[in-house]
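Apart from one protein chain that is not included, each protein chain of the complex appears where it belongs.
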Amino acid sequence: MKELSSRLALRSILVSYLFILVIMPISAVYLKGFSLGWDPFWKEITGIIAWKAIILTLKLSILTTFIQAFLGTFIAFVLVRYKFWGRRWLNSLIDLPFSLPTAVSGLMLLTLLGPTSPFGKWLESFGISLLYNESAIVIGMIFITLPFVIRTVQPMIEQLDPFEEQASFILGAGKAFTFFKITLPAVFPGIIAGSMLTFSRSLAEFGAISLISGNLPGKTQVASVYIYGEIENYNTQGAAAVSVVLITFSLVVLLLANFLQKWKGRTI
Amino acid sequence: MHIEVKDLEKKFGSFIAIQKASFKIQKGHLVGLLGPSGGGKTSLLRMLAGLEQPDSGEIFFNGNLANSLSIQAREIGFVFQNYALFKHMTVFENIAYGLKVKKQKASVIKERVFHLLQIMGLEGIEKKYPHQLSGGQRQRVAFARALAPEPQLLLLDEPFAAIDAKIRKELRIWLRNLINEFGVTTIFVTHDQDEAIEVADEIIIVQKGRIEQQGSPWEIYNQPSSSFVASFIGESNSLASPISLQGFPDLPRYFRGEDRNSEVKVYIRPEWIEIRTENKYYLASASEPAVVSHVHFRGDSWFIEFQLTNGTKLFTYQSIKEHFLKVGDQINILIHQLIVFTPSETRVLENRSKIDPMPVFI
Partner (left out) sequence: MRRLFISMTILILFLILFLPFLSIVLGAFDQGADAFLVALQRPESLHALKVSFIIVMIVVVINTIIGILLSIEMIRGTWISRWLRPLINVLVDLPFAVSPIIGGLMIILLFGPNTVMGMFFENAGIKIVFALPGMVLATIFVTFPLVIREIVPILEELGMTYEEASASLGAGPLRTFFLVTWPSIRWAIYNGIILTIARSVGEFGAVLVVSGNILNQTQTATTLVYQDSVDFNMIAAYSVALLLGLFSITVLLILDWLKKRKEDQLNAH
């Protein structure tokens, strides 16, 4: 009897913990966003600056996701399939953007792309500037999201049945044909899942981007920086309204990724 | 396709997986590759398919050197042990794959795939995915996929390993008929000697990377070329110590000689042993008295173990229609033949006394 009640107590604590930590805060954002009703919410997010920030963030996140889907899949294949000197070491380095504080990442990119660094000077000699514009934001997003596609695709490549590829060769198919018809489709769910993580992380990123984007309202200001600005200006309702848009997007993507993961688990 | 393999060798690091393997296979033959686990059966198949490169030796297809031929150009069908079906493709797409690679017309592909589906008894499942199929269905899809591009040589690596014993027996006959119908040269690996003996035109025994013997099932069974083959195929009583048996006056000769004793082996198959309960005096000079020491029911026969007067224990099987024996019964044993292996020769010895004094009935 005593054991039962202590279990019950533990469970209530855990449930309330989840409630306080996750459900309450998220509902708070939605409540605040809609606190004045639908029209002010709509007005907040369609305000010219907020709207442009949302569109910019979406646009660049999608671009980053596509780049990362290709780049990450490519790197994952090279790291799994080819044995070369330093591979293990490179492989551990992939997680650096995850373990690095985002503010530090931002500072790194700021320095590298800035006019004082040799690299920045070299770029400048070609008339290329990668700071305080959209390309800077994309670079920041790519840096931050580098591990996602690689880390979801890698284990899937490792678990591939090597005999499937061999069967394809024996049936007369060449290397490229086999790769695109047999290998790639088999890891495709992983690419999608990793890309969705990439997308939602790109939407969310603040630290690495705020230092290098220049934050020009309406031009290079991303949604998270806009939200930060509104918080600083004590416009929590405006911040919450844009937050609602971002969270909703991420949530949908996250649910899709979860679903895909399960679907993948069922077929294989 | 006629296959010839000459002095093939394959090493994995310093480990020698295949050693000086040579054999020939006639066009249209069905060959069973038999041997203990790790013997090198899969390695041989993989070299024929071009999935592994031999370190030395030659492979000839129809008399032409095939060593440098690419995997794709060998026109081989391969059924993997785990089938290796393409998981993200339907049954139809799996079977059609080899034809698509050859850029066949869609109508031709469709016709061929449906023809194969029908032969394999797979009608109606062409839209399913591999994970929705039973083990036997998967296996037949793998066969159909391998046969679709009309290969010259079909390689099967333990095709029935993952299928339960009863269905396996049916599949053997099915395989035999299928291969006859397609007339394609086939090599299949198996662990199951009954399967090999029943289905194959020829059997190749592989052990520790070496070809131990190649021959018809009858030859392999009745004229094993080494003590390994004799002990590996079928059941045998094996006698290692020097003994003398009635009717085999030459037997002790093989055990003579200085240090040969340990390497001399005598094998007696159970069916070469006849148990007689009456007529003890008939062919007395050819037979041995013995005492039954163990009796065990096997369903379709009795397992009988008995002891000769010199202490040697042997076993045989007796039909359940025969006289029922009990432990301790006195019996009379007639050994019709045995086989002796010495380092230098292999001899099948017939019971001499059986023929000598009087005509025999067996």
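Here the chain labels run A and B in written order, and each chain numbers its own residues starting at 1.
Rule of thumb we're sticking to: contacts are C-beta pairs under 8 Å (C-beta built on N, C-alpha and C of every residue); 3 or more make two chains touch, one makes a residue touch a chain.
All values reported here derive from a predicted model rather than from experimental measurement.
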Shown chains touched by the missing chain?
A
Among listed residues A:Leu112, A:Ile157, A:Leu184 or A:Leu260, the absent chain is touched only by A:Leu112
Given A:Tyr17, A:Trp42, A:Phe66 or A:Phe180, the residue that touches the chain left out of view is A:Tyr17
Touching the unshown chain, chain A contributes residues 3, 10-11, 14, 17-18, 21-26, 28-29, 32, 71, 74-75, 77-79, 82, 84, 86, 90, 92-112, 117, 119, 142-143, 146, 197, 200-201, 203-207, 210-211, 223-224, 227-228, 231, 236, 239-240, 243, 246-247, 250-251, 253-255, 258
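Following the convention adopted for this analysis, only the chains that are shown with their structure count from here on.
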Could you state the distance in Å from the CA-based centre of chain A to that of chain B?
58
Help me check something: in the complex, which residues belonging to chain A touch chain B?
161, 163-164, 166-174, 177, 181-182, 185-186, 188, 267-268
With touch defined as at the start, can you tell me which chain B residues reach chain A in the complex?
49-51, 71-72, 74-78, 80, 82, 84-88, 97-98, 101-102, 129, 131, 145-146, 149
